[in-house]
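Accompanying notes for the structure given below.
Heads up, one of the protein chains got dropped from this complex, but the rest are sitting where they should.
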Amino acid sequence: MAGKEAIAKRAAEDLEPFSIINLGIGVPTLVANYLDKDSYYLHTENGMLGVTSVEEVEVDPLLVNAGKLPVGEAVGASYFHSADSFAMIRGGHVDVAILGALQVDAAGRVANWAVPGKDIIGVGGAMDLLVGAKKIMITTNHVSKDGSPKIVDACTYPVTSTRKADVIITDLAVFRWIDDGYVLTELRGEATLQEIAEKTTAAYRVSEELAAKGDPT
Amino acid sequence: MAGKEAIAKRAAEDLEPFSIINLGIGVPTLVANYLDKDSYYLHTENGMLGVTSVEEVEVDPLLVNAGKLPVGEAVGASYFHSADSFAMIRGGHVDVAILGALQVDAAGRVANWAVPGKDIIGVGGAMDLLVGAKKIMITTNHVSKDGSPKIVDACTYPVTSTRKADVIITDLAVFRWIDDGYVLTELRGEATLQEIAEKTTAAYRVSEELAAKGDPT
Amino acid sequence: MRVQKHIPVQQAVENVRSGDTIMVGGFGLVGSPLTLIDALTHRDVTDLTIISNNVGETGKGLGILLQQGKLKKAIGSYFTSNREVAQWYNEGKLELELLPQGTFAEAIRAGGAGIGGFYTKTAVGTELAAGKETREIEGETYLLEKPLKADVAFVRAEKADTKGNLVYYKTARNFNPVMASAASYVVAEVDDIVNEGELDPEAIATPHLFVDALVQSRYVLTKEGVVDRGR
Partner (left out) sequence: MRVQKHIPVQQAVENVRSGDTIMVGGFGLVGSPLTLIDALTHRDVTDLTIISNNVGETGKGLGILLQQGKLKKAIGSYFTSNREVAQWYNEGKLELELLPQGTFAEAIRAGGAGIGGFYTKTAVGTELAAGKETREIEGETYLLEKPLKADVAFVRAEKADTKGNLVYYKTARNFNPVMASAASYVVAEVDDIVNEGELDPEAIATPHLFVDALVQSRYVLTKEGVVDRGR
């Protein structure tokens, strides 16, 4: 299973059945492939509750998700306009928003909408989701393509919100915000505590369970 | 024709075909009886566009106007919730609101929701309609039951809005707001200029046409 | 595994606590959740704040809760339809907060939509503007109004599907959809519960994410008044 798929699958396992979930563009979209469509309710901010994946033959060009990708319609789905859709988001009616990130910092802030030096010309629904969803789950590779850490002390990219992300799921680890900071609660695949420490510049705690186990020496 | 019916009929004659009209409680409700249901669109703030009158046999207890009186449904009617309904009103999408009044004053202000000394416990949609409708038409008896003028210098009853009424239609006269005050533009029935002057304490002008004609002597 | 939203009405009202703020749908008795209100009359709770356009009618709907002395405060736009409201208010046994109906509806929508406040021209220069902050916007005066939220919302719809999607019937819709969006625990009283997939996805007025529980209606408004149709 490729890295992105593995992250999406792990994210899916973290979700409560029957919760209302909004999937951002990129890796989060893949999460849908690992959810039983009868037990999870997918919301998309362009105006639909009850998103499913769709077979190529059934593609309807007027039925898309927030990434403008074709989707299907679950039994019991509904449609609404954009202001009503964001009323749901901002009003706290979406249980979990799963979003990608360029960076997440030790204060829990997410940067995922703009790159310094590049034109800031698109934000979409990211800021609304970060403010409004009851729980924020970030799915991302642990490091960027050039190898630099994405979980950092303080975001150098423009932040999307001052509200903290609750869970970060990467190809190497799972962090959860507990009390006043992130706790490394899970190593994924072959990752070691040592590797996470090297690839993470944000301060974080290690869960008692992981600390007790330690790394293979 | 009784006084109230005559006022309602005159009000109906003043309306442009195909306009969107909201009828207040009381005399305004009667206006519907004088409108061709295919040429006027009646809005009621409890959530419907396309109100018609209804025969007793067809009464539906869940289909009512803002006065909680049974109404019928025009072809091409639609229903919406209260926040959407008042968005239409406040947003300027209703062409004419026809309302009753306790008093209207020389500044065009309407008092129609509360009586001094009595408990102020109901306002309904009156304030929203007065602020939002493109045109305000007041239908009322010229004087109150005790004979005191209702078109007064300054309201002594609590005002419903600071926005002026555009037209006042009474059993005796029609006044229109032109430039900076009311102009008496029409005498109704047997009314004379003398009678209107005696029964109106607000300052007003008399239209050139009426002034030229004068009263029978 | 299934989420079973359809529950007995007694269970639905168990979630109400003394001191709670409760939104109750309906325009008078039209579209009012009469079965839930009836069940609430049998609960031993006090000091309720009711957010509803009216306090029912005298001895009907919410008017019963008033007579039982369960209400501490009512927030709405037209209390005149229940003459007892003024009496309780004058005796100092009921607080009232009166809002223009459009401001009332918009405040509930704002509560459900995560809006912290909004500016409206409605009521500017009237007694209902007393104590409210004003602001000039493009040469006109506006009032700042606050959102309304509740612990519990009791709404009434015509039909629900088993997921909790709701459709309404004619002018019985009124405040119900916005109230369904603005409370922590939302119960919809419905005349029919149909299978999922039976409601037109384009016509669902309240998507299921707003609805925590469904109860079957027992009391219905007919031409002859409120009728107990049993269950």
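Chains here go by letter, A, B and C, matching the order in which they are written, and residues are numbered from 1 within each.
Here is the rule we use: a residue touches a chain if its C-beta (ideal position, glycine included) is under 8 Å from a C-beta of that chain, and two chains touch if they have at least 3 such contacts.
Since we're looking at a predicted model, the values are computed, not measured.
Enquirer: Taking the complete complex into account, which shown chains does the hidden chain touch?
Expert: Missing chain, whole complex, touching shown chains: A, B, C.
Enquirer: Looking at B:Ala6, B:Ile25, B:Ala77 or B:Val206, which makes contact with the chain not pictured?
Expert: B:Ala77
Enquirer: If I consider the whole complex, including the chain that's not displayed, which of C:Gly26, C:Gly76, C:Gly114 or C:Gly164 touches that chain?
Expert: Only one of C:Gly26, C:Gly76, C:Gly114 or C:Gly164 touches the chain omitted from view, namely C:Gly114.
Enquirer: Out of B:Gly24, B:Gly50, B:Gly122 or B:Pro158, point to the residue that touches the absent chain in the complete complex.
Expert: If we include the chain that is not displayed, B:Gly50 is the one touching it.
Enquirer: Can you list, in ascending order, the chain C residues touching the missing chain?
Expert: Its contact residues with the unshown chain are 106, 110, 113-121, 135, 137-138, 140, 142, 167-170, 200-203, 205.
Enquirer: Which residue numbers on chain A touch the omitted chain?
Expert: 44-48, 59-65, 68, 73, 79-83, 85-87, 89-90, 114, 119-128, 131-132, 158-162
Enquirer: Tell me where the left-out chain touches chain B, residue by residue.
Expert: These residues of chain B touch the chain that is not shown: 17-18, 20, 39, 41, 43, 49-50, 73, 75-80, 86-94, 131-132.
Everything below uses one rule, namely that only the chains that are shown with their structure count from here on.
Enquirer: Between chain B and chain C, what is the separation of their C-alpha centroids in Å?
Expert: For chain B versus chain C, the centre distance works out to 30 Å.
Enquirer: Centre to centre, by mean C-alpha position, how many angstrom separate chain A and chain B?
Expert: Taking the average C-alpha coordinate of chain A and of chain B, the gap between them is 56 Å.
Enquirer: Find every residue in chain C that makes contact with two or more other chains and list them.
Expert: Within chain C, the residues that touch at least two other chains are 109.
Enquirer: Considering chain A alone, which of its residues make contact with at least two other chains?
Expert: Residue numbers touching two or more other chains: none in chain A.
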